[in-house]
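Notes for the one structure printed next.
A single protein chain has been omitted from the complex, and every remaining protein chain is retained in its original position.
After this line comes chain A, so read on.
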Amino acid sequence: MNAPNSFRTGPDETGHFGLFGGRFVAETLMPLILDLETAYEAAKVDPAYRAEMDAGLKHYVGRPSPLYYAERLTEHLRAGAPAGMGAKIYFKREELNHTGSHKVNNVLGQILLARRMGKKRIIAETGAGQHGVATATLCARYGLECVVYMGAVDVARQAPNVFRMKMLGASVVPVQSGSKTLKDAMNEALRDWVTNVSDTFYCIGTVAGPHPYPAMVRDFQSIIGTETREQILEMEGRLPDSLIACIGGGSNAMGLFHPFLDDPGVKIFGVEAAGHGIPTGEHAASLTGGRPGVLHGNRTYLLMDDDGQIAEAHSISAGLDYPGIGPEHSWLHDTGRATYISATDDEALAAFQLVAKLEGIIPALEPAHALAKVADLAPTFPEDHLMVVNLSGRGDKDIPQVADILGTRL
């Protein structure tokens, strides 16, 4: 495929990133997503909306999040590398945001948009519960009704987040259909939206779904990359040499990557969840192990069988346990602008523990996948190579699950 002049101009007016994206939804929803697109285009250029966003990001979310030099992890990896090798590693500290992950950046944008559109009822899907918690939080803050759909399997393995959402006043609906994980939660949220068309705003948590969601969520998350750019220029006087982030749907990764897509000197790595290993078939690596198909409103790489039936994903991390990926990632993959690799459950678990001990930061299991690949990649780059990893969430929510896996009774 020929490289475009810019990687930052997508999607086109019909919501496509090359082959990917689009608006594959039932007719009932089509007028709603057209309304949403109109409302978002208007809000984007409205200084009042921008000001409200900026104030919310600063005073409520706690931005900017720090860019932190992970000195001990850097030294640890250099110790195992050949002389002169071992990249200098920075963490973009999204785990320090209010609610504990990057999810709140997007939710703030969508909730302020919902208010402008006069919508009183907010629905959301959630996997690990981070997006659900962020949505419940902003709904509490603005006095909106909040209904969160969550697969019954995830409700069981992410109990702390379920309790948090309820504390925040949200109703959590355990989804019993299909594989009872994130994709089924999304189906159920779409069914709710088709039913409650007049008063309900669907707050999608990642860079997927029908246009304009992939572009809109990316725009809200791009604050991550925009800040990183300013911060690294201030700290190092130049751009980073590589970026790395974990990918379920891919919103934290897209937020970090997008402001750097047209800087050819910046290598970009996305890390999918390889679960028990790609050859076992029990994984969530859509780009590595899937092919293009249509689900949840967009064409993108999906895990499926030869009849086009969607496969169940597997990952230790509920937040990555999704058989698809945002369409813009599929496009960056096919154009070769970004490189997509994968980390297994075991690798993520090891990185989770390593970073806790070396840096005093307990990462969520999701960014632990990115950290696992940092441990592989950093030693292959010279010492003057600047590598930024998106530490997209904190691991508090994963403590019971990890303790269980490590055989510790809490």
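The criterion applied here is as follows: contacts are C-beta pairs under 8 Å (C-beta built on N, C-alpha and C of every residue); 3 or more make two chains touch, one makes a residue touch a chain; residues count from 1.
Operating definition for what follows: contacts and distances are computed from a predicted model.
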Not-shown chain resolves in UniProt (candidates "Tryptophan synthase alpha chain", "Branched-chain amino acid ABC transporter permease", "Menaquinol:cytochrome c reductase cytochrome b subunit" or "Hydrogenase expression/formation protein HypC") to "Tryptophan synthase alpha chain"
Among the options A:G18, A:P64, A:G225 or A:G293, the absent chain makes contact with A:G293
Touch with the missing chain holds, among A:M85, A:M117 or A:V194, for A:V194
Where chain A meets the left-out chain, the residues are 14, 22-32, 177-178, 183-184, 187, 190-191, 194-197, 293-297, 302, 304, 306-310
